[in-house]
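With one protein chain withheld, the remaining protein chains of the complex are depicted in position.
What follows is chain A.
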């Protein structure tokens, strides 16, 4: 049985059971039937309940009768049959009964529509059939398209056609899809010439018309004389979609244009709606805030958010009334944008490129993005800045209540911007300004991925200035949202750090050549970056506590520090910032192998960076202003001691983490000293087990190094690097 039919059956079952419940005498039976989940059971295991079984059978009989009736119609009238009329009448009655009671499945509708319009039966029968085509839930689009195709053959009478159009208008909302039907727009439009059909076709077109139709078809309406209300309605719709194209003035007051063609099916329609509505009623929309701000773009620039590329010769022409000779020569030498196809072309003509009349159009053109990336022409950038700022503000969906249907469009627009930013490897100031305004209003859900990407493309600037505008708002959302949100924020902050570092490392080396937009001193820049890192450190520490040391979260935090620990070597920038103790110790005492492994790797890289820095200091001899303070080295050494104490020398709580011996006594762990070294560390437990299973405990002497080799062979690269590089420090690597 098709799912749709089954659904219908269950519905029917429910209906009958509720209808007959007043006749029930036994309470238990009544109870059983009230429960909808039980009623399904009944239809499956009907034999347990005689009443249910009976109803089931009744329903089944009805269904069979309907199938027979439909089959009868499908075959067509049997000429020879004696009691033809009687049989016909019987089957018609069956169809009518079922249709009005429960509606018809879409397959049945398909067949019946076919019959009614193919002219197999007489007019009266066709009319009766059409009148009772009431869907159980939906009507398939294909059936309607097939039915319309019958109209072209001329097999059905005018009155049947009229009735069919009325039916189509009434049932319009129940058709599952409209794409195919919309393709028939031209056919329907041509049918307007039939005077009898005109009012109903008008109504159908009114329902069907989209913007494109309005533009294409409206010119033709001039042909129609007179101003019947239905034509007026259609015209007013076209006028709405393409106000410039309709010059006829229409009366404003008239509101009712169409005869109510639904009245034949009114009660049936209500029933279908009820059936389709399902359990969740539509959410109540309250008008809050400045909700009804006019959506400007929808009417002005209907095609797309981003303007079309046009060269600005227009402006130039009217900008200079009398062109000098040199201007004329320049004009003739300028390179029209429309011809710009390739990067070499751009390079050859970069000095004489005609700029687009609307700078926003560069967003869709990668060659021009190159251009605005290298040009330092203020007006060009300012035009782009204004356009993007205003468009973002205008499009932003959470500025306006009830504007969520344009969410998809806004998301696409943000994606385009982010693509451009990634392409240029540079953020736009407009987006930063937009974030200032919109972040305090953001719910943290809408366009989350896009929004956080915008954050990661904030152009480099002074952290303390940006913090109150952006990061304080982000922190509020961060602390109050789920762990997944926290992780995505950390991820985007990692990308932000990376973008800043890339930008700075380029900037330092390019400084003599280009005039960088932010004239900063290196010290100022490093200060800003270090503040960002400290800020993320603070976020992470607090988040770890809020999420009770979640391993998942810790992964994202350590990812961030994987970037941080390598700044000196990877980006050639004089900065080393260590992680806060809250992160370091959580990672060290973690139960997860990969966390500990990642921590080892980060410590290893910190060590590399600090040694490199120290070496450079010694080589240069001159006192650079970026010598790291001894505090950084001390901090690192402190962490290193803790780590070696835990993992290696089995002196976990002496130096490094200091825990009062009395407290340790109270824990009742006998050999706490050993319990955190590589062999006993809880995060390696599963490795230890499988090592022992493989017979690793046979020879006692070399067990430690065998075990380490085993761990290294399992892909714990971080641990390997860390232990190899610290081996020099701790000579007593004996168990």
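Here is the rule we use: a residue touches a chain if its C-beta (ideal position, glycine included) is under 8 Å from a C-beta of that chain, and two chains touch if they have at least 3 such contacts; residues count from 1.
The working rule: contacts and distances are computed from a predicted model.
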{"item": "Absent chain [UniProt protein name; select from \"Centromere protein L\", \"Myotubularin-related protein 9\", \"Fructose-bisphosphate aldolase\" or \"Translation initiation factor eIF2B subunit beta\"]", "value": "\"Centromere protein L\""}
{"item": "Options A:524, A:661 or A:715, residue touching the unrepresented chain", "value": "A:524"}
{"item": "Option from A:121, A:387 or A:410 whose C-beta touches the chain left out", "value": "A:387"}
{"item": "Contact with the hidden chain (one of A:120, A:419 or A:437)", "value": "A:437"}
{"item": "Per the touch definition above, residue among A:182, A:364, A:462 or A:594 touching the missing chain", "value": "A:462"}
{"item": "Contact set of chain A toward the excluded chain (per top definition)", "value": "215, 218-219, 222, 242-245, 247, 284-290, 292-294, 296, 299-301, 307, 310, 314-315, 318-319, 321, 357-359, 378-379, 381-383, 385-387, 389-391, 393-394, 429, 432-433, 436-437, 461-462, 464-466, 468-469, 475, 479, 515, 517-524, 526-527, 530-531, 534-535, 538, 541-542, 574-577, 625-629, 632"}
